[in-house]
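All protein chains but one are shown at their positions in the complex.
Moving on to subunit A:
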Amino acid sequence: MLSFHHHHLPAHIHLALFHPVSHAAQIRARIVRASQLEGPEGDAEREAVNFAFIDARLITSTLHLQTAIHQAILAEAQGALRTKTVHSEILWALSPNNNITEAIRRFGVSDNTTALIVVRVGSSGIPDIEHRMKAIATGDIRPLSDLSKLTDWATVKKYYKLNADPAMKAPGLSPEQQKLVADEIVVSTVAMKSVAA
């Protein structure tokens, strides 16, 4: 697990990449249930799932993830969140269009998710944060450098509508170069989400 903060931002970030994840459907069901529970029991359950759950297959690079987290925290710091929490804001920032439900469905945990990034944006002193993450997501915690091996490029290209882009069809582009180009478009799309046309 990684814990860090940006010098210019108030929030601390804790994140971990879980892979392989075999029980994504249960995680999703638990999050849905937490939102429906009432009373103190509900509050406790909501706290237990108070993370951003990101499908790692749709992340092209650490920079992609960093950019989404950064823009989400920036929006929160400015009181300009477009979704209800900073965690959902990360998912929304990742999505190339403005539909929040679709952002969560696509970039959040889904029933067939096998690699999961769990992010907590909050204060520095959350006790047992790693323990809490492991209480929800099972699977091994992998270094973020594994992200590039997990990327599902076909889906990334579909969601970010890269297939129609002349940049991807440029002649003489090796598969590796094409990934660099795609990653750059994806990162830039996330970074400029707040002003997208």
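Here are some notes:
We adopt the following convention: contacts are C-beta pairs under 8 Å (C-beta built on N, C-alpha and C of every residue); 3 or more make two chains touch, one makes a residue touch a chain; residues count from 1.
Here is the rule we go by: contacts and distances are computed from a predicted model.
Its record in UniProt calls the unshown chain "non-specific serine/threonine protein kinase", which is the match among "Eukaryotic translation initiation factor 3 subunit G", "non-specific serine/threonine protein kinase", "Ubiquitin-like protein ATG12" or "DNA replication complex GINS protein PSF1".
In the complete complex, the hidden chain is touched by one of A:62, A:123 or A:155, namely A:62.
Interface note: of A:57, A:70 or A:120, the residue touching the hidden chain in the full complex is A:70. Looking at subunit A, the residues touching the absent chain are 2, 4-10, 62-63, 66-67, 70-71, 73-74, 77-78, 80, 143-145, 162, 165-170, 180-181, 184-185, 187-189, 191-197.
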